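My questions all concern the structure below.
Shown here: the complex without one of its protein chains, the others still in place.
So, chain A:
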């Protein structure tokens, strides 16, 4: 009885330790004052979840260790109209979420907030980053637990979410194609107007030149 009850706790502890060392796999290096920006082009009403984890190079042990508590990352998210929709400082490990309200290119920028240069000591900060968009941002275990779904129901729910995302993306595609068409039509109009106006200017200037010179030479009694 005791062992059966112990197992979930042991599992939890085990998974927690795994958690702390395995937030996300892809990482890159960032300098002290460097700002790294990522672009996410998404339709509207799409949720984005970003997870990051930082590590600082320890010269004594010559390896990357989890960064100290004082070192945090500043996360700034801008929407397609360059309006800031999220601007917050997180610790050395963080998770940020936002939902887009306008379709388009959103910019996610990260930079470290360290003011003590000694912390970096000329080294680089290692940032593990993972950004999940739309359907991938869903936590299916949570949904299954909340709505009490069977496995088949959960699979169907996942398919529904995927189809939803496809539909949103196609809607967004239609909106972009409209903008593209407007740009092309505007270029077309501009080229048409420009050629007409240029011809008119040329002809008008030609006439003015001849008339002006004729009157000038007549005044000089050369003609």
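Keep in mind that, in the parts below, a contact is a pair of C-beta atoms (placed from the backbone, for glycine too) under 8 Å apart; a residue touches a chain by one contact, two chains touch by 3 or more; residues count from 1.
Quick note on the criterion: contacts and distances are computed from a predicted model.
Visitor: I notice the complex is incomplete. Of the names "Transmembrane emp24 domain-containing protein 7", "Spermidine/spermine N1-acetyltransferase family member 2", "Glycosylphosphatidylinositol anchor attachment 1 protein" or "glutathione transferase", which is the UniProt protein name for the chain that's not shown?
Guide: "Transmembrane emp24 domain-containing protein 7"
Visitor: Please give every residue of chain A in contact with the chain that is not shown.
Guide: 5, 7-9, 11-12, 15-16, 18-19, 22-29, 36-41, 51, 129-133, 139-142, 144-145, 151-152, 154-156, 158-159, 162-163, 165-166, 169-170, 172-173, 176-177, 179-180, 183-184, 186-187, 190-191, 193-194, 197-198, 201-202, 205, 208-209, 212-213, 216-217, 220, 222
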